[in-house]
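Here the complex is missing a single protein chain, while all its other protein chains stay put.
Right, chain A next:
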Amino acid sequence: MAEVSTQSHPANVTAKKNVKFIITRQDKPDSPSYTEEFELPYRPGMNVISALMEIQRNPVDNTGKATAPVCWESNCLEEVCGACSMVINGKPRQACSALVDKLEQPVHIAPMKTFPVVRDLVIDRSRMFGALKKVKAWIPIDGTYDLGAGPRMPEKKRQWAYELSKCMTCGVCLEACPNVNDRTDFIGPAALSQVRLFNAHPTGEMNKEDRLDALMEPGGIEGCGNSQNCVRSCPKGIPLTTSIAEMNKDTSKHMFKRWLGV
């Protein structure tokens, strides 16, 4: 017991401390946004999700006025699902891994407005899944009979391909990209990197031309402007700009092949 009390001593000192959150809210998809401020008692180890849960339990702003609880999305709480992406202190990231101890006060929280806002911090990332469909980010293996085992994947290739497979469609790279906006139809860095992943797979490679064709459609790889914010922002550390340059190379080759080969 003595051990516990000595350990909890510093926590007791900080327990009186409050943390402040300034949250950009929006009631409906087409209604204007506004900010609300909340002050919560500090707890050691708290993250942005636990702070939002605290607000949900007691939806009162810092003036003591009762308000509607803030809406957000989250699932895994361990930075692998991509659902809780939001703009925290100006940078898009996952709320679950945003530790309040490491954030500057007051903490500004806003939805990733590159996507349609559903309500408060909830956004609609459908366009990303649409982009994955567009570039055929899957491996067709269905046949009318058992096709048997596919070719083996070299271990070295598997290692870097595994890094690309960590993409959780969280949308952070699209939010950070200056070329993903309402003036372009650029599908964003995530889907470009997925083409590299599926084209690297020995079975997926059999359909690589289809995916390259998709990248050469309007809104495809031409939309990249080399700002390279994506690679700096990706929470999974995916080498997005290497993927994009690699796909630039493959589409270049594909283009000349199509011109000279027929």
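Descriptive notes on the structure:
The rule we apply is simple: a contact is a pair of C-beta atoms (placed from the backbone, for glycine too) under 8 Å apart; a residue touches a chain by one contact, two chains touch by 3 or more; residues count from 1.
Throughout what follows, contacts and distances are computed from a predicted model.
Per its UniProt record, the hidden chain corresponds to "Succinate dehydrogenase cytochrome b558 subunit" from the list "PTS glucose transporter subunit IIA", "Succinate dehydrogenase cytochrome b558 subunit", "Allophanate hydrolase" or "D-proline reductase (Dithiol) PrdE".
Within the complete assembly, A:Ser252 is the residue of A:Ser33, A:Gln105, A:Ser126 or A:Ser252 that touches the hidden chain. For the options A:Ala176, A:Ala200 or A:Ile238, the residue in contact with the chain missing from this view is A:Ala176. Residues touching the missing chain, restricted to chain A, are 90-91, 176, 178-179, 181, 183-184, 215-229, 232-233, 239, 241-242, 244-253, 255 (touch as defined at the top).
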